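Below: one structure in structure tokens.
Of the protein chains in this complex, one is absent; all others appear in place.
Just so it is clear, A, B and C label the chains in written order, and each chain counts residues from 1 on its own.
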Amino acid sequence: MHHLFELILSAPQPVEEPVKQSKKQKKSNRKLHTFEEEFSTLEEAVKERRNYLENITEKKVLSELPYKDYPYEDVYQRCCENVIGYIPIPVGIAGPILLNNKEYYLPMATIEGALVASTSRGAKAITESGGCYATVIKDSITRAPLIKCPHLREAVSIKKYCETNLWDIQTIFNSTSNYAKLQNIKPIIAGKYLYLRFEATTGDAMGMNMIGKGVETAVMYILSNFPKSKLKSISGNVCVDKKASAMNWIEGRGKSVVCECVIKEDVVKKILKTTPDKLVELNYLKNMVGSSIAGTIGGNNAHASNIVSAMFLACGQDIAQIVESSHCMTLMEIANKKSNQKDLYISVTMPCLEVGTVGGGTHLQPQSAMLDLLGVKGSHKTDYGKHARKLAKIIASGVLAGELSLMSALSKNEHMIAHMKLNRK
Amino acid sequence: MHHLFELILSAPQPVEEPVKQSKKQKKSNRKLHTFEEEFSTLEEAVKERRNYLENITEKKVLSELPYKDYPYEDVYQRCCENVIGYIPIPVGIAGPILLNNKEYYLPMATIEGALVASTSRGAKAITESGGCYATVIKDSITRAPLIKCPHLREAVSIKKYCETNLWDIQTIFNSTSNYAKLQNIKPIIAGKYLYLRFEATTGDAMGMNMIGKGVETAVMYILSNFPKSKLKSISGNVCVDKKASAMNWIEGRGKSVVCECVIKEDVVKKILKTTPDKLVELNYLKNMVGSSIAGTIGGNNAHASNIVSAMFLACGQDIAQIVESSHCMTLMEIANKKSNQKDLYISVTMPCLEVGTVGGGTHLQPQSAMLDLLGVKGSHKTDYGKHARKLAKIIASGVLAGELSLMSALSKNEHMIAHMKLNRK
Amino acid sequence: MHHLFELILSAPQPVEEPVKQSKKQKKSNRKLHTFEEEFSTLEEAVKERRNYLENITEKKVLSELPYKDYPYEDVYQRCCENVIGYIPIPVGIAGPILLNNKEYYLPMATIEGALVASTSRGAKAITESGGCYATVIKDSITRAPLIKCPHLREAVSIKKYCETNLWDIQTIFNSTSNYAKLQNIKPIIAGKYLYLRFEATTGDAMGMNMIGKGVETAVMYILSNFPKSKLKSISGNVCVDKKASAMNWIEGRGKSVVCECVIKEDVVKKILKTTPDKLVELNYLKNMVGSSIAGTIGGNNAHASNIVSAMFLACGQDIAQIVESSHCMTLMEIANKKSNQKDLYISVTMPCLEVGTVGGGTHLQPQSAMLDLLGVKGSHKTDYGKHARKLAKIIASGVLAGELSLMSALSKNEHMIAHMKLNRK
Partner (left out) sequence: MHHLFELILSAPQPVEEPVKQSKKQKKSNRKLHTFEEEFSTLEEAVKERRNYLENITEKKVLSELPYKDYPYEDVYQRCCENVIGYIPIPVGIAGPILLNNKEYYLPMATIEGALVASTSRGAKAITESGGCYATVIKDSITRAPLIKCPHLREAVSIKKYCETNLWDIQTIFNSTSNYAKLQNIKPIIAGKYLYLRFEATTGDAMGMNMIGKGVETAVMYILSNFPKSKLKSISGNVCVDKKASAMNWIEGRGKSVVCECVIKEDVVKKILKTTPDKLVELNYLKNMVGSSIAGTIGGNNAHASNIVSAMFLACGQDIAQIVESSHCMTLMEIANKKSNQKDLYISVTMPCLEVGTVGGGTHLQPQSAMLDLLGVKGSHKTDYGKHARKLAKIIASGVLAGELSLMSALSKNEHMIAHMKLNRK
């Protein structure tokens, strides 16, 4: 459960005073969230909530929403409230893709036609060229509490305190979890306000909850020396969670992954039906020039978001984080240039892929099975964090495949339009 | 199916030459995408693909991934390829929320605990304060083809041609669909390159496919007068699809929606457990100052992405588009200030909410049922586009509720930390 | 004089109450701005102010600051207050540069060594290649007043009013000046706030003052229909003046200019000492990839700001506007590729070059002489705006020359470092 939301739910429920109600409103007297307490099984509660909702809205529309045979015990008080059933999202398999000398089949939960097929095509080109290589260059989740100081002088003092006492703060922070390790604190001052951007590794968890607890304890400790300064919010939007920002783009968040590959010219022609020259030109004009015109943050790519969202959904990740997790710079250039050959070099650089293999929705059985398929289920036994980093690399390889395939299709527009002209004559 | 991907699939399949294979690779000789042709039912094909995948990966992991009793005919050759089952995402109900004088129950497909409960709490505060008001201030999907001209002079000529012949181009464009109506073309020049950002309404469809067809035809028409200039790509990333960009933030994409509400002071205190003053201060320090420090695009909010992604998933929208659909500016200020009263004014401004009630995944029965619950299933009978705009307004109201609730929880951090200090003593 | 500052100065001066002063402060009893009233000549006033300043600060430092023989009557109550002399900035001449088939010598006021020489080198390469071509693709200065409405509904009403009554508003607006012509109003809504971005041509003036007056009158007219809405500020920072913003980058401000050139391969080698291939690669890696990594707005260039600031200073422009006037995208690619030849295509796209040839500091004689040298002194007699647009094109050509030259120098780093290694052995 989201740590911030815990605060809401753990608060004592208000004693509700009677409110004057219109006739329509009267029907809604029953509380949507209390059904589970009234019925012997969770499924019965779900069923009854469906009935209640149909009655109160006077809409008989829920028959098409499946609800039977779902393990509600995995969800109740954990993943979702006021449940009325579930949305099934079909899972397709792309690949195999050869990544770091191993083949993977990529699970993608999506309702966008051709996305799986297209990614598969890219994966094939990669695999036939000898595979891609990916590596995680930074691993840290972040949280930036917001502190109000009495004046600038004290903000500077706290900044210096954090810099000179990092070791102590780490000890305090790390004591809040078996996995969380504080890496660094980046203090940012604006007038008399101080935003302390904590960076921590969190084992195989995505880590937002873990870091939240560590930050609270660490801030309490820090501020005990500065009683006039106050924590205004555990998050001051410098974190930056679920928003596009230059901060994450530059500093990284979650896993910073890079994946690259050289695609042989004949593979480009045979499988991708285009040429390295065309791809390089289009990547420049679309992903660099076009994106720069558009004033993008993290958007120097064709459709990283498609692959990230499909794999996030299949693997139990937090899909609200695809906003920044899909930040990606796709680069292409001619490689191995010789008189009679031009291969294609392609890379994707993704600085803020926020993933985990424990916590969040990863315990749900179907999602867990998908992690298992990728060999990254649960926490790594000895090298905490290895599963999550591997998952990040696999997703990046999927993005590489997706970029390759869509860019290839687009690079043929000129040719296609010429054909269309011909045909329509 | 995504129009761009169609190009890939409709291309003639390559005649595959034999490739030297290692023993491991040999096992994968079977094509993942041909199973449907070999079996009498789609479910049998799915079942067989699961077996095949388990064999080839030597991992018996798929038993937990459900696959039975799913209407694969809705998905096959339409929504997903190489299907092996489905991921069920639980759907919770938030609300009711009073929006434009009508109550709505918001379906949210999510695995983030407390999100539905939190949104419900915000909805309750809104409803008890007399409801919120939302309106769509712009409605247009966009596509920006990339054209390479021989020189700057011709790029300027085409720009002028588009401006002076907009009427003709509209006629051509609108002929490609019963619903698409070209509103405007925004030509952007960079050196000798021209990016033509087409804006069109597309009835109740999100409209990416529809506008794609119109753009192709319109560009063919335009370029017939400029034979030296060439379409390099139907998309030059000035569209901007599935990337965060100032272009969408400033110009809008899909529906540009604004939703506002005045929350009475006693409601703030009773339901949200905070005060208008605390909320206003935090909104300023977090959503304005913090987000500005972080160099955000579209991120002047607390967690719009959470609500947008849960409702997109429940309602059959394209979740890869939540990158920009969750762009949101949340504003708060004191309202109705009197000697003994301070209410809270709150608004969310969302310039690029890309939604539709036909096309994409909206035909899938469970998702369709959720649209039905909201009264926006399918195309509006007479006022094309009304359902999609209504859906946008409902989602914005959900975001308003979500912002209100999470910001309230965060605004109490100071208090909470004080308590923690107390307790841990 | 800046229109906004007029408001300050025209306000009645406060009746100053006696303030308790320390001994040190007592010395400063005299008002710095009243000297001109006390002396018969402006130069005497300047001289006396220098004495006064040296006395009060107890620093004899002003002898090196020239002040004699300056036409203070051009400055007094117009360009600068509390004058104590002047800073002489040396003016160098770059060029000639062949632009649109005419040769220009570019005046650059700068204290950055080698800037003039480097620009000259670029100009030479351009001129020897047959010259460059520049054109203004948009011409409009902007001002965006900020309006507070009672609620969202009224903000939408005013937006619609502006859109449907543009003709009337134009009439009102245009009546405030002989030169200002309102082109468009772009209304932007955030909650209940409305930012109306006015776009106008202003003849040969940069136009900030002119548009300011038009906007005030137009807003008064608009709001006379909406008495509950109030103008909060004549500028709400959506203008955007003297700040870097995606708004100007995307929409343009002042003159939007593009300048391009093909540099012959032998010229690249002979004059620029590099190769087209090296330049193209570096432009991609530095101005596109590097700038995207850095999260730039308007910074896809090497050093446009150097040339813009030197020419702005020489030509009496407002140097505080170089922030956005130096926004520039520099593109390079191989042109005229044949078996034995590769020329270089280069372009600079500058969407917000804010220049004028009347108003501001253009009446000062030295600056005016520089405009005269360029053939753009004062207002064009018949085609208002032609001089300002021409000045914009000339500056863009200077930027093209500057980009070409610095990029050439940088492209040889690899080679240079190799030499350094050699030499230091």
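As a working rule, a contact is a pair of C-beta atoms (placed from the backbone, for glycine too) under 8 Å apart; a residue touches a chain by one contact, two chains touch by 3 or more.
As the structure is a computational prediction, the values presented were derived from the model and not from experiment.
Student: Among A:169, A:258, A:310 or A:323, which residue is in touch with the absent chain?
Tutor: A:258
Student: Given that one chain is not shown, which residue among C:177, C:202 or C:306 touches it?
Tutor: C:306
Student: Just the residue numbers, please: which parts of chain B touch the chain that's not shown?
Tutor: Contact residues on chain B toward the absent chain are 246, 249-250, 284, 288-289, 291-295, 297, 300, 329, 331.
Student: Need a quick check: the contact residues on chain A for the chain that isn't drawn.
Tutor: Against the left-out chain, chain A lists 133, 135, 137, 151-153, 155-156, 159, 188-193, 246-247, 249-251, 258, 260, 295, 297, 329, 331, 345, 347-349.
Just so we're on the same page, only the chains that are shown with their structure count from here on.
Student: Identify the chains in contact with chain B as well as chain C, in label order.
Tutor: Shared contacts of chain B and chain C: A.
Student: So the centre of each chain is just the mean of its C-alpha atoms; given that, what is the distance between chain A and chain C in Å?
Tutor: Going by mean C-alpha positions, chain A sits 42 Å from chain C.
Student: Calculate how many whole Å lie between the centre of chain A and the centre of chain B, each centre taken as the average of the chain's C-alpha atoms.
Tutor: 15
Student: Would you give the residues of chain A that are in contact with at least 2 other chains, written as numbers and ranges?
Tutor: Answer for chain A, listing residues that touch two or more other chains: 246, 289, 291, 293-295, 297.
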